[in-house]
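Only one protein chain is missing from this complex, and each of the others stays in its spot.
Lettered A, B and C in written order, each chain numbered from 1.
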Amino acid sequence: MEQFVVTTIRLSAPLIFAGLGGLFSVRAGIFHIGIEGLMLAGAFATVAFGTATGSVWLGILGAIAVNLILSFVYWLLIDRFGADMIISGLGLTTLCVGGAAFLMNALFNKRGSMTSAVRLPQPVVGPQEGLLAFVSELSILAWLLPVFVFIVWLLLRRSRLGLQIAAVGEYPYAAEAAGVDISRTKLIAMLITGLCCALAGAELSVGGLAAFSENMTNGRGFIALAAILFGSLEPIRTTLAGLFFGLADAVGINSQIYAGESNIPRQFILMIPFIATMIFVTLRGAFAHRRHSGG
Amino acid sequence: MASAEIVLRCEEIAVAYGDVQALQPTSLAFEAGRIHALVGQNGAGKTSLARVLAGIIQPAGGRYWIREEEIRESSVQQARKLGLDIVHQRFTLPPNFTVAEALELVSARKYAGAFYSYGALRSAWLRELRRADIKVSPSAKIRDLPIETNQSLEILRALAGQAQILILDEPTALLSPGGVERLFARLRQLRDAGVTLLLILHKLREVMAIADTIAVLRAGRLVLPPTEIAAVSEQRLSDLIIGEGASVEGPAGATETRESDKTRTVNLSLAGVNTRHSETEPALAAVSLALESAEILGIAGVEGNGQRSLVDVLTGLMSARSGRVELLGQDVTDLKHHQRRTIGLRAVPFDRVTEGLSLPLALWENVTIWNAENFRRSRFGPLKIGAMREAARLALEAFDVQYESLDQPAGSLSGGNMQRLILARELAQGARVVIAAQPTRGLDFRATQYVWGVLRQLRQAGASIMLVSSDLDELFSLSDRIGVMRGGQIMAEYAPPFDMQVIGDSMIGAAR
Amino acid sequence: AQDDPVRVALVATQAAGDNGPIDGLIAGLDMAAEEYGVETQFLEALDPATFELTLRNLARTGVDIIVSTFYAMGATSWLIAPDFPDTTFITIVGLPSGDEQPDNVQLMEYQFFEGAYVGGVYAAHLTESNQLGYTGGVPLPFAWADFNAFTDGARSINPDIETTAVFIESFEDPVKGRELAAGLYSSGVDFIFTGAAASDIGVVEAASDNDALVMVASAPLVEQAPANVAILVLIEWEKTIMQEIEMALDPETRGGFRYGNVQSGEISFHIPEAFLEATSDERRAKAEASLETIEQLIEDITNGDFVVEEDNQERMAADADGG
Partner (left out) sequence: MSRWLAIGLRVASPIALAFILGFTLFAGAGYDIVEVVNGLWQGAIAAPGSLEQSIRWAIPLAVISFGIIITLRTGEFNIGAQGQILLGGLGAASVALLLPGWPPVLVIPLALLAGIILGALWSAIAGVLKVFFNADEVINTLMLNFIAALLIQWVTTGPLKDDATRGETASTPRVDRMFRLSDGTGVSIELILIVVVAALLAWIIIERSPFGLKSRLVGSSPRVAAWQGLQIKRIHITTYLLAGAFAGLAGALEVLGPSARLVTGATPTLGFTAIVVAIVGMLRIPGALAAALFFGGLQAAILFLPIVSRLPSSGLRIIEGLVALLITAQFLWQRRRRNQGQKL
């Protein structure tokens, strides 16, 4: 049980960091499909800078810097040079996947994976009794998750910036009338996305592990995007959606471990989280639709 | 008066959108503490001028001053700092925001710092709402509000910033007669408190009722600088607006003779129809009506009283909960819109830009797509694009649409020409039953006359027309009968001669 | 072109840096370059749809020996070899896919399950909970063969031992590998056999966090958690690729199919010194106590006195109960 909770949190944390980060862009009207790439870039840069400097915090700072630069370039392309945000976003992801592997090879002479010299502190480790057992071996970033969620909620739902971002994405005409600089607001949103994806990547590579491996995001960026949509572009619901996906993954893991006497092919068990997501999305869509059409 | 202070001054201000020169270099000045009207046909450049003054767009050339201060780099903030605000022609409040959030975002008055507590924001704006006597919860979603409330919120958010110069771009377009009067009363109060007002209006009657001075733009040029209202005649004004020598058909009452009762048949009827309530409107409650051949049935009412549901249920865009709909003798209660079209129903939607035509698609596509099946080479064969274009060309010519190429996107047409295109599509092939919803909203005088002419001709040819409009002048001059909608019901039906006072009272439910 | 050096290309179907086969083969390739003076080249072909094209391109550009990895490449080599009679196609871990083997095709397959069996025997000595686990990449027949042999080995010592196999569904997701392993350990498992390439990093991490034991097939993982990596069962990839290249260079020995196993010296066992130093006294004692049995077993397998059964089917619950 405790292990199950810990697993859920650990699998959810990167999704929540990336999902809430991506939320800024999506609310500003940018369907940011490059999140997957930014997460991977964050994971690699943390390990690279961390290993080079010997400090995990400098590693994370480096990752943030890298992601801010990448986000700025992406913004430049789609806002200033009229590039298609989906195609450029897919390109950004591919570039990060290739770039991380290439640089790992060029800088550290490693292929495929490398171990990290640094790792995030884990405030509570080892077998624990009582409540502490639910937080054992969580990285400091995972501990800070509630604070992070609160900050995101504050920024998006209780700040002027949040109002401006929402207006820019939903009804640019309002932003224009209010004298909000639309380009600039988008840039800010995208930079925040980059920053959060750096944290998501760091949690992946030095949260539970101390290693980077090519493709270690393994589609988690896309799942984070799904969490945003699933969460109706709301911070709290996006967090819950991230937890749900982490939970689904944890259930998949546990169903393997405690499978018992089932003769159902395992692939079908592994499909459960995906099918569950579809069912949720469908129910929510149907419900929202009903409410909209007033019956 | 002549020595009054000048609060707004333009020298050679010009506006261009790409290659479109919306406003030629224009110089004019407005005096403080008065109500100035700015009039002109659609596309004359009124909004463009206003948007420059409000700091939303940069002029393509020229200089201008707000309260003696020359504006070099225009911005909304700068204009607001100098006490100038604007109520836009389109709504600026984001639909998914709550009232408090939307006002906070768009208004110059800010109650929140970088961060805010929702409770505090709510109560701050609740005070403003109370002060302005707007009965709406600050937590309501903008999209759930009736249009009139939305309009008052727009004015509230502009005034909340303590504007000393207030520009209102067509503020009356969506208001009921009572609403217009209340607005005008409020504007006079403001003027008396020293606020300078610049109103962009279309109806001369309204201009005469409120303005102190009037200026006229025509095709991007100032043809009359701000002039005392008493100094110009209505006849001269309409000449200035439309252009010298353009002949204008004056509004006429329903004077044409109608066919005798015997030859008339009921073409469209509702019997005891109920619907579900929608987001913005009450449900229809036991609505019955009958529309005969060769008649125009006008539907009056304050917006949001079920007109949309009525149109939707007649067109089949919404299904009735109970009751019966008949079209040309057929029971169509359970038929969808496309099936009703096949039987002979045509509709001119409420909003030409979001419902009437697809802005990115070409003109010929907008005209022909809906019945593309009729242009196939064989039952399952490919389309004859040439024939489609030819049909579109004929229809556009028949309705006198001004265009350059059949391939130009519909979004590049002017408002009046957009409406003509819609009429061309809906009416080209001898329509028998037509629902026309707000067919002249936002159109200038000449375009309005044209649309009216088309509707009259149709009636002459024996068609049944239901005309839903918030413009009583329009209803009075076209309708054979007028039904008044209130709260999802047809409250009363009137025959000519129509009495403005009676019908106006019926719309707002005032007892007399 | 007599004086041109022989060109050898290694085509990997899985990314380098796996701490496993590909890294081993690359090392062996470098050794072969030195040993036999051949010119070498390494490339990856990760998408199965590109296998055939890659082999053809290499052959067309005049590569003499093309070493590729795993069964699908073996089948592809088999298919196109007749078009390039001057090129030798070696697949390390491949099976004949027809009756008549082209004579420029050279295949070999490991019997790693022999190693897994020995690992099971060892694990049975060290476990306290009598629950063992296996973390695999993707459930393919070879994975089941390894897992089943591991189970059989453990039960040969203690029939009450329970084993559980789980799959990460990816050879490159260490994050999920860690969670799966952590889940296994918290369910009572105290010894895991992992064979999931780059995902193994996560499994070893979990072993270290839970102070539990793990058996790996890749040497660099030992450093990661010296107190927890209890045994290393290695495939000697370097040895294999060198032997294969040597066979291909000599027209007498070129072509054919063979097995690589304990007997051929291509599967080896190591109980890391670092483990014996870093682990608890109790575990060290148990590990040392098992040595005699293990060494005897390895000798029996090498001599052919003992044959490990190969069973590459997933055993359903009912079968597992039966035996």
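Just so it is clear, a residue touches a chain if its C-beta (ideal position, glycine included) is under 8 Å from a C-beta of that chain, and two chains touch if they have at least 3 such contacts.
All figures in this text were calculated on a predicted structure; none of them were measured in a lab.
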| item | value |
| --- | --- |
| Visible chains that the absent chain touches, using the contact criterion stated earlier | A, B, C |
| Contact residue for the chain not shown (choose from A:L77, A:V118 or A:I257) | A:L77 |
| Interface with the unshown chain - residue positions in chain B | 15-18, 22, 48, 56-60, 315, 317, 336-338, 340-341, 347, 349, 354-361, 365, 369-370, 372-373, 376, 382-383, 385, 425 |
| Hidden partner chain, residues of chain A it touches | 37, 74, 77, 80-84, 86-88, 90-102, 105-106, 111, 172, 176, 182-183, 214, 219, 222, 225-226, 229-230, 265, 267-268, 270-271, 274-275, 277-278, 281-286, 288-289 |
| Chain C, residues in touch with the chain not shown (by the definition above) | 9, 13-15, 41, 43-50, 52-54, 56-58, 60-61, 69-76, 79-80, 93-97, 137-142, 171, 312 |
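One rule holds in what follows: only the chains that are shown with their structure count from here on.
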| item | value |
| --- | --- |
| Centrality ranking, top chain (CA atoms only) | A |
| Between chain A and chain C, centroid-to-centroid distance (C-alpha), Å | 34 |
| Inter-chain centre distance, chain B versus chain C - centres from mean C-alpha coordinates, in Å | 75 |
| Interchain centroid distance [CA atoms averaged], chain A/chain B, Å | 45 |
| Junction residues of chain A - those touching two or more other chains | none |
| Touching residues (chain side chain A, partner chain C) in the complex | 2-4, 6-7, 10-11, 14, 110-115, 125-126, 137, 204, 208-211, 213-216, 218, 249-250, 253-254, 256-258, 260-263, 266, 270 |
| Chain A residues within the chain B interface of the complex | 154, 157-161, 163-164, 166-167, 170-171, 173-180, 292-295 |
| Residue ranges of chain B in contact with chain A within the complex | 55-56, 75-77, 80, 86, 88, 90, 92-97, 101-102, 104-107, 110, 112-118, 276-279 |
